[in-house]
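Have a look at the structure that comes next, please.
Removed: one protein chain of the complex. Kept in place: all other protein chains.
Here the chain labels run A, B, C, D and E in written order, and each chain numbers its own residues starting at 1.
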Amino acid sequence: MAVVVQNVRRADPEVIDTLGRAGVATVHEAQGRTGCLGTLLRPVWRGAQVAGSAITISAPPGDNWMLHVAIEQVQPGDILVLAPTSPCEDGYFGDLLATSALARGARGLVIEAGVRDVAELQAMQFPVWSKAISAQGTVKETLGSVNVPIICAGQSIAPGDVICADDDGVVVVRRADAADVAEKARVRLAQEQVKRARLAKGELGLDMYDMRARLNAKGLRYI
Amino acid sequence: MAVVVQNVRRADPEVIDTLGRAGVATVHEAQGRTGCLGTLLRPVWRGAQVAGSAITISAPPGDNWMLHVAIEQVQPGDILVLAPTSPCEDGYFGDLLATSALARGARGLVIEAGVRDVAELQAMQFPVWSKAISAQGTVKETLGSVNVPIICAGQSIAPGDVICADDDGVVVVRRADAADVAEKARVRLAQEQVKRARLAKGELGLDMYDMRARLNAKGLRYI
Amino acid sequence: MAVVVQNVRRADPEVIDTLGRAGVATVHEAQGRTGCLGTLLRPVWRGAQVAGSAITISAPPGDNWMLHVAIEQVQPGDILVLAPTSPCEDGYFGDLLATSALARGARGLVIEAGVRDVAELQAMQFPVWSKAISAQGTVKETLGSVNVPIICAGQSIAPGDVICADDDGVVVVRRADAADVAEKARVRLAQEQVKRARLAKGELGLDMYDMRARLNAKGLRYI
Amino acid sequence: MAVVVQNVRRADPEVIDTLGRAGVATVHEAQGRTGCLGTLLRPVWRGAQVAGSAITISAPPGDNWMLHVAIEQVQPGDILVLAPTSPCEDGYFGDLLATSALARGARGLVIEAGVRDVAELQAMQFPVWSKAISAQGTVKETLGSVNVPIICAGQSIAPGDVICADDDGVVVVRRADAADVAEKARVRLAQEQVKRARLAKGELGLDMYDMRARLNAKGLRYI
Amino acid sequence: MAVVVQNVRRADPEVIDTLGRAGVATVHEAQGRTGCLGTLLRPVWRGAQVAGSAITISAPPGDNWMLHVAIEQVQPGDILVLAPTSPCEDGYFGDLLATSALARGARGLVIEAGVRDVAELQAMQFPVWSKAISAQGTVKETLGSVNVPIICAGQSIAPGDVICADDDGVVVVRRADAADVAEKARVRLAQEQVKRARLAKGELGLDMYDMRARLNAKGLRYI
Partner (left out) sequence: MAVVVQNVRRADPEVIDTLGRAGVATVHEAQGRTGCLGTLLRPVWRGAQVAGSAITISAPPGDNWMLHVAIEQVQPGDILVLAPTSPCEDGYFGDLLATSALARGARGLVIEAGVRDVAELQAMQFPVWSKAISAQGTVKETLGSVNVPIICAGQSIAPGDVICADDDGVVVVRRADAADVAEKARVRLAQEQVKRARLAKGELGLDMYDMRARLNAKGLRYI
């Protein structure tokens, strides 16, 4: 039952980087308003914006053993994604594990549990999105699995899926959809540029999106 | 049922600015420890301190259509205040709407729901107090109302009421009370200046506020 | 029942400062993964790292009278620790009380309730760990006690216990254990330095901690 | 600031009783899907269904003095509605106060705080909807007000408004709207009776509400 | 994007009924301590114990249109499972929909949102596990999907998976694993019967499970 899958297919690095540049809100719109992880996940420091391939970790509550196992599976450009098998806020990850993850080329950690050493994580510029900040340590007694499908913060995540994360939160893009979503996000960004310029000049969304007739038809009254 | 009230009476701009300079905690004390919105509302970035006239929005869960309608009603110095008709954390507002609101002269947004593009909002210095940060988008299918009385984070807010917001949260001052509260806040700030100087020199609150006799009468024992 | 205990034994100042330099996560590990206060306590501004002797306060909900009483008991190097007798998020503490506490030499406040004036607290560099940020004020009507044992955020705290706090949260060290824990923390920090260097060079935790045999014995399979 | 308003206008008793028989969900629909208090309010025992005129209470956190004051204002058929001035879960109300309220003819209590003696409340069949069950007692030190407008669980409530409550929660109907809403609720109940019979026979909502064309137009695909 | 999948493969009815008799805790253990949905899901009335095939529904927040669509897909023995596309507590389901679902042979509803008419649901003995009880109604404006894979309360659920639910909560068993898990649950129930008899006679778990040596080896000290 406790397994480490070593062979993970990843999306094209250029596609991943395009998704990273687009940011979470745009990627989420580009794939039809889906894929957002729950708002309980927050960046432990503000200002990072990354995308990478998911190395998934299913770990017992209060036990971070599998993080050590997972780091061996990391390739440059990957993002660790951990979901506990039952809800937990303990500090699974701190500056030593971050040092090790960075040395392997990891771009960040998404964890539906707690982390610690957050001042050091910020100093190292290692991005983490977590459910909690907690100095409470963990044990290394019970196995879990690495690179199996997991549910993290309400979304299903498979190893190799693309994870995008920034100050707005985290979104997952299926590996098979990544190229298509990246292209849609690219187009969307360009369109937003145009809209932003028009709105900045004072044009109203009501006019730009041609909403007045439909509002009227639905029965909106001005008084 | 779905209406846009176009004629909003606002408080005197100088009164509003006095309230803005006083800050939330002082304004709240000046009006008798009332008016604070719930602590679930937090600034999406730290450091803003504003006051403005409320443009109120009652919107369905997961539907931001009325924000577009409301922005047309904004005059320079206004603050948008949105309450969903049932609890929701979706991202109703992002950098495009902020661009539009800024172009109309809005000073900020208070929303008992979610917003996104928070890095951009901070870069634009557009202040937002929200219940959540969420990239999860919304639809434009169901009407709501603009400039009707709403309940936001546990306080009743009428269009034209003065909203003050800073890192401590948000407080509402009834339009009719604004001049009186602003004057009391001004006096209070001056008094606090004096108290601060005395406390900084080491004088105790026990002495400065003359508390010792009353503590003794209530039965406090030193051992 | 309402008492102020004036005679508080404190730990050795050098021991306290060693604990302060070690930080919360390390201190917590050094005393056997115990002593963390709950994650509901968060710094109201990021970047402080302190240790000090606890001046404890048991206060009624929505009543901050005892804070004034407690400040008289503060000696340089102390940290105020307040637990309400029933759950409360009101703003018990702001910039005036902080001015007074600073004048007495207090190093910070830990409070399982709310505080306000957080922009000023940051400007003054007065560190606070609280459950909430709230401008909602309090009254001065009901007595509590100072320097009695309290439960704060799930931990028992006696007056004179050492409180360590940083961006990871808060941990308590019993006064009688402080010297021993400080020594263990010092050793631990030195060891972590070595480990960090090895991990930074790419050595895996799996090898550095010699985990492979035990993982295999427990049944972990690589596929 | 602390006042007791003694003159409360109430809705017609028959109207109130019609609303009580209709139940919360139906009344809420009958007035256009508005008026529900937040889901944090739950019945302390299951099975009650009542309606009555609101006697409103604004009380400090952890202080139940104003409940004693309010009970004098109760007339047969009234419901006590209490909102604390800041969030609180203490047990404001127990079997003694319930005995007194019952003797005055009160039909129940709605409270955005805690109550206790819930086994006795159930034995007495005194209905209570509360935010918490808590044995934690309160003091009688600080004034509040009776029969002023309050915000309870996210809804504005004026003295004399009609409160309906059952196992689904609580809804408020403005006094001035009560007769109209009661009539709409009565019609609605009759219509539901017919619909229920058709659905029970196996007719689908898709057909009964004629939804298929609109679903098709919106783009729903069957595969 | 909005689809209704009409062809759902279901597990063997006898297997489903065996799982239903075993109950949630036993089924969860029988499949290796996996599959529990989050504790936020609670029965709206106590005492039901059911199992059935999942008819899955992905619905927008505050919009219950897809429930009407889903009921047409129900076959006798099915359980409706609804997850909103973003968090919502509105009352999606009440006694009319329950009447219709019962008429189609549904055995219950699992919903990560709210329901209403809970007194009627109990009277009808229609079992529901929900995140909230709320009279707040919904609209019928936006499409969703039926019988696509969903994430409900932290678990991935495919149409046709077996859902077991009782007073302990809800667990999902993959359709392909159902027969195997049912057999293991059957064996487990028999073993528990034996253990229960021995424990009832006063035998200790320490002896029955032969734990003393391992506790001693781990270092447990009796003092």
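We take it that contacts are C-beta pairs under 8 Å (C-beta built on N, C-alpha and C of every residue); 3 or more make two chains touch, one makes a residue touch a chain.
On a predicted model such as this, the values are computed, not experimentally measured, just so you know.
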item	value
Selected residue (touches chain absent from view) among D:49, D:100 or D:156	D:100
Positions on chain C where the hidden chain makes contact	1, 32-34, 36, 38, 85-87, 149, 151, 154-156
Footprint left on chain D by the chain that the document does not show	2-6, 65, 68-69, 71-72, 89, 91, 94-97, 99-100, 102-104, 114, 116-119, 132-137, 140, 143
Touch residues of chain E, complete complex, unshown partner	23-25, 28-29, 33, 36, 39, 42, 46-47, 49, 166-169, 171, 192, 195-196, 199-206, 209, 211, 215, 218-223
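Basically, only the chains that are shown with their structure count from here on.
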item	value
Between A-B and B-E, the pair with more C-beta contacts	A-B
For chain C paired with chain D, centre-to-centre distance based on mean C-alpha positions, whole Å	42
Shared-contact residues (touching 2 or more other chains) in chain D	33, 36, 85-87
Chain contact graph, described as a line, ring, star, complete graph or other shape	other
